[in-house]
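A single protein chain has been removed from this complex, and every other one stays in its place.
Letters are used for the chains, namely A and B, taken in the order the chains are written, and counting of residues starts over at 1 for each.
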Amino acid sequence: MTFFKNNGNKVPDHIHAAAEQVKAGGLDRREFLALASVFGASAAMAYGMIGLPTPARAQDAEPTKGGVLKVQMFIKAPKDPRLADWTEIANTMRQSLEALVYYTPEYTFEPYLLESWEVNEDATEYVMKLRPEAVWTNGDPLTAEHLMFNLTRWCDKSVEGNSMVARMGTLVDQETGKIREGAATIVDDHTVKVTLTEPDISFIPNLADYPCLVVHPTFDEDGSDFTRNKIGTGPFQLESFAVGERVVYKRREDGKWWGGEVMLDGCEFIDYGTDPSAAVNAFESGEVHANYETTPDYLDIMDGLGLERNEAVTSITIVARTNVTNKPYDDQRVRNALQLGVDNAVVMQLGVDNAGVVGENHHVAPIHPEYVELPKVPRDVEKAKALLAEAGAADFEHELISSDEDWHKNTGDAIAAQLRDAGIKIKRTVLPGSTFWNDWTKYPYSLTNWTMRPLGVQVLALAYRSGEAWNETGWSNKEFDEKLAKALSIVDPEERKTVMGDVEKILQDSGIIILPYWRKVYNHYQPVVHNYIQHPMQQVNLGKVWLEEA
Amino acid sequence: MQLEYLGITGIVLGVLKQFWPVWLALGLVLVVSLTFKKRLGLYGHLFDSGVGVTGILICLFWLFTAMFASVIVTFDPLAQVAIMKGALPGAVDPQSGAAYLFGGDRLARDIFSRMVYGSRIVLIIAPAATAFALMVGTTLGLPAGYYGGRIDSVLSFLANLVLAFPVILLFYLLVTPGIMDTPIPYTLAAVFFLFPIVFFAVLFYTRFKTRPERLYPLLGLTFVLGAWIYAGLVFDADPLDLISISPNQLNIFVAVVFASSPGVFRIVRGLVMDIKTRDYVAAAQTRGETPWYIMLWEILPNARGPLIVDACLRIGYTTILLGTLGYFGLGLAPESPDWGTSIKEASRLLRAQIHPALPPTIALMSFVLGLNLLADALREQSMKD
Partner (left out) sequence: MFSFILRRLGVMVLTMFALTVVVFFLVNLEPNLKKLAITQTESRATEEQLESWLTRNGYRQNFFVRYGQWLGVMPKQPNIDPATGEAVPRFRFCDEPSEAAYSGLLQGEFGCSTKFRVSVAERLFPALGATGILMFWVMAVMVPISLLIGVLAGMREGTRTDRTLSMASITTTATPEYVSGVIFTVIFASWLGWLNGSAASATNTGITFSNFTLPVMTMAIYGIGYIARMTRASMVEVMTQQYIRTARLKGLSFSSVVIKHALRNALIAPFTVIMLQFPWLLTGVVIVETMFRYQGFGYALVEGAANNDIDLLLGCSLISVFVVLFTQLISDIGYAYLNPRIRVQ
């Protein structure tokens, strides 16, 4: 069995084949880069294979040391990272607790706390090698034991809300709800080998997800609370954590970050609440240097303050999904009618101020490597009405439920207005975020947001396969399941595409979701800040950031 | 695509024109009122002072706006015309040729139409909830003030309990969506809506108990009407399907009645304690009238002046309360055009756009102001009596 090491600049043949396709224009550049990096190509090599220079990260000036960077961001209560359900929660810890793998803004995967990984050809065995120079803030070196400890934590099903379980795939023993005996073994001090029972191409991408932060073995002894157990491997160490107010970090005292010298003296996250005008005030009065996210309706105002803007295309989205176990959504005609009654472009315009890419009512984004473009289905009010009448549901009053988060609500309102305009009776219900998620999989008709996942098959596997815990549509389609299972085991993207076209089409035709758009995300920063980027998964890593004036 | 705009004059004229049914109705009421001023008692006296006239005009303006809302509006308050998103006042919708008189909000809805429709929500809930609160507060305040002693202690304690509750916390706990899964709002509604029936039944019984020919029709009417409304509101089972209320609105309604009844209770109690020392009450007692007859037919009519004034102020207060609910996003649907929700929506984007915030704020303010002026004038007049 051949193993392919990341950055080993040796890749399976299919990657070479894929490179040729990119050059021939048959494959998207982005999808190639993501895939090549999973299978061992360094960024330089991946770019080289398709005949492009590696994009130089802007190094316009000599970094200067000092200064405290202040970032405006929500500060939610800290949680055990594996329970984190908001990117912001992970971001408040990410400056000290670090991920194994980093998904770059160029849509490739880079080792982070790992020095390298190797994967076999059919993606069932992964060998992960840790950085030998990584040291915890308490002086302990990072070892394979620690990685085992974290893998075990991530596979623990008995912890309520452990979202890493789903990401670990077949590493989890479904019967005991723990890590499968012998699934992960320590090879040497810094190496762990993971064996999966089924091919899983998303294993490495999952390690780049936001809840996947590596904690110290003593973490659980302190109640799995980061504010109590502050031992991390990152560039900063935690000073104070006040929920809803601010989080203060200072540069780690021993200066032993594996990533090199940290320029900032420290960094702070400050909470200004949900009102974006507060953030504008904060920028104006110089209280912050950068923000976590700029909502689209505030882009112009922020630009007007002389700030720099970052943006990233993502596969963050929201779907208006019906639950087919409820009448009348068991009738495909009703579901299709709802799709036909809505113009996704208008929803995008009203919901997120056009900041995005129009969706096609199936859950694979154009930035995903396996995306296949389907023919556009335009809005057709007459047909929608005819379908509803045919299904005998013309007078049914739909109730579209969403959470009260701004863009969710606006998108819901826009969809409702479109349907109303199409002569379909609909009422809106908005629940506070804290209540909404009580029954999110059970509502007859509601909006659910999905965060960015690098591969197109990831959300499909989570949310649309029969019987999955997160299958909120109650939909079950044998053909879809089979095709998706096949797609999940096909390593070659081009080959996978042949299946994906069908998968997307089945999903689209089923009518279970209206997926109006894929979002773009933005942030702003003062010109004195350098290396502050917009990460497509909205992760904030401040280790390399520096301030000009200091 | 470039939008066309009306000038300021165009907007003003457009607004004036849209309100034509209101002007017509106001004119009619004014002419009639001024003609028969002498014969209209307290209401007629209101026209003596500038404050009174202003108060009446503002209140009637909003009343008629709510009544004729469907004629006044230029657009459906929930319809979104994508191109009008955030349009400035006076922008003309290229499709229909009609203007967004006060501009478009963030979701491309017509602010003018939303403001007008918002009046409907406010003017239905606020007076009705106030009426119920008056019923509850009066029915409990009368015996508390009249009997004193233990009844008074218990009821006052309960009233103070509710009054000591921070209003917002009360609403957060009572108006969360989850609570509709529990029987609490329905139980409260069942209790509150019982009060008017009991009130009128006792009212008629004490007066006409010796005259069955008057008593029975009145009691019958009370029970039939009461049961009908009760079934419609509490169980959502109106046989005629005329009266129904969404669980959300019922919830708000109940919470508002709950929060403002103790205030009424305190006022009624105080008034009763004052009035029960009067001679005519003593006279009625020596006549051997029953306590409830005295309370309802001797004391209550003499307390009506302050109570009317209080009712006016209280409708205003309830309007403010409704706005508060909307402002905290409790209860009403977020696309609901009511003023509180609109203010909340608009205030988030104040830095970007000002015009969506002003119409609902000014509407709410002017309505409450009208009620306060009316109350002031009523107080002046009743003091002269």
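The working rule: a contact is a pair of C-beta atoms (placed from the backbone, for glycine too) under 8 Å apart; a residue touches a chain by one contact, two chains touch by 3 or more.
This one's a predicted model, so the numbers in the text were calculated from it and none came from an experiment.
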- [ ] For the chain that's not shown, point to the residue among A:Asn138, A:Thr185, A:Thr435 or A:Ser466 touching it.
- [x] A:Thr435
TODO: Write down which of B:Tyr43, B:Trp228, B:Trp297 or B:Phe328 is the residue touching the left-out chain.
DONE: B:Phe328
TODO: Identify the residue among B:Thr176, B:Gln249 or B:Ser382 that touches the chain left out of the display.
DONE: B:Thr176
Open item on the list: Touch as defined at the start, partner being the missing chain; which of A:Glu121, A:Asp173 or A:Asp222 qualifies?
Closed with: A:Asp222
Open item on the list: In the complete complex, the non-displayed chain touches which residues of subunit B?
Closed with: 51, 157, 160-161, 163-169, 172-174, 176-179, 181-182, 184, 316, 320, 323-324, 327-328, 340, 343-344, 346-347, 350-351, 354, 357-358, 361, 364-366, 368-369, 371-373, 376
TODO: Mind listing the subunit A residues that contact the chain we can't see here?
DONE: 77-79, 83-85, 158, 160-163, 222-225, 227-228, 241-246, 270-273, 275, 277-278, 281-282, 285, 287, 432-435, 437-438, 440, 469-470
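Going forward, only the chains that are shown with their structure count from here on.
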Task: Geometric centre distance via CA averages, subunit B-subunit A, whole Å - done: 48
Open item on the list: Under the stated contact criterion, what part of subunit B meets subunit A in this complex?
Closed with: 76, 78-80, 82, 85, 106-109, 176-178, 329, 333-335, 347-352
TODO: Going by the contact rule at the top, pick out the subunit A residues touching subunit B in the complex.
DONE: 274-277, 280, 297-298, 300-301, 346, 349-350, 404, 406, 409-410, 413-414, 416-418, 420-421, 427-432, 435, 438
